[in-house]
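What follows is one structure encoded as structure tokens, with my remarks underneath.
Every protein chain but one is kept in place in this view of the complex.
Our next item is subunit A:
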Amino acid sequence: MKPASFAYHRARDVAGAARLLAELAERGEDAKLLAGGQSLIPMMNFRLARPGHLVDIGGLAELAYLRPDGTGGLRIGALTTHHTVETAAEAVLGRDFAVLRDAMPWIGHLPIRTRGTVGGSLAHGDSTAEWCLLALLLDAEITAVGPHGERTIPAAEFFHGFYTTALEADEVLAEIRFPRPAPHAALAEFAERRGDFAIVSAAVDLDVDDAGAVVAGRVALGGVAPAPLRIPEAEEVLATGGPDRAALFAACADRAAEAADPPSDMNGSADYRRTLIRTLIRRACEEAISR
């Protein structure tokens, strides 16, 4: 179908976009930011979304970057495309953030990744989205610019559920920062067709000591609730460590499947999703430790 009509505004800078959003909100207008448009435009074409105004920030080159933050972390500008991360030079992501590059092929297909942006994906807040899961897993910090300045929101407080985030109507998501290296992290997911939305996605980030033993870790799941979730019960299992890695990963996966309360819908029953959780967490753990 064709989208409903709307007024188009092209932003010249981030502050201007935030000001315009504030103005439109004040007038009671329904406005949306347009970045890569790979989630918003399909929704508009289906007329599931009919915003009266689009503020196009796609041309703001100052928001397209990928660089170390100087303290071991990584900053990614909101308009960086998935494809840019996927093809980033080894020197930029290094071993510490290889998990980001390796997660990219899970996102749609090549022609989606060339347009879709990191910030757009986070702001859309799909519970199975790879960036949402990675942000939550790696305790990322999200910077939003509003008409009165900027604020930083921890990923743990960002995803409120079902395409809802902590962003206000007049805020522009400007940057995501991954504060610490994640050399032993991995993401695994399952969908019936390559490129589809995941039925369940799982990501783990392991802390490994000098002898190569797992001493702690973080576990996040997508597709099991309206927002991506950390699973503290499974993280407690990882913190018990022990020499038998396979047993540890299996125990972690089982505990996550018990702790999660996934829905039953047309993509799969709750039991089916629990089986996927077990498989995918084990798979992600094995991949993470082999890095």
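The rule is short, and it goes like this: a contact is a pair of C-beta atoms (placed from the backbone, for glycine too) under 8 Å apart; a residue touches a chain by one contact, two chains touch by 3 or more; residues count from 1.
Following the convention adopted for this analysis, contacts and distances are computed from a predicted model.
Peer 1: So which of "GMC family oxidoreductase", "Protein-export chaperone SecB", "Sodium:proton antiporter" or "(2Fe-2S)-binding protein" is the UniProt name of the chain that got left out?
Peer 2: "(2Fe-2S)-binding protein"
Peer 1: Going by the contact rule already stated, which one of A:109, A:160 or A:180 would touch the omitted chain in the full complex?
Peer 2: Here the residue in touch with the unshown chain is A:109.
Peer 1: Sort through A:33, A:54, A:99 or A:129 and give me the one touching the missing partner chain.
Peer 2: The single option touching the absent chain is A:54.
Peer 1: Considering the entire assembly, which residues of subunit A contact the chain that has been omitted?
Peer 2: 1-12, 16-17, 19-20, 34, 37-38, 41-42, 44-46, 52, 54, 56, 58-59, 83, 87, 105, 108-112, 114-115, 194-195
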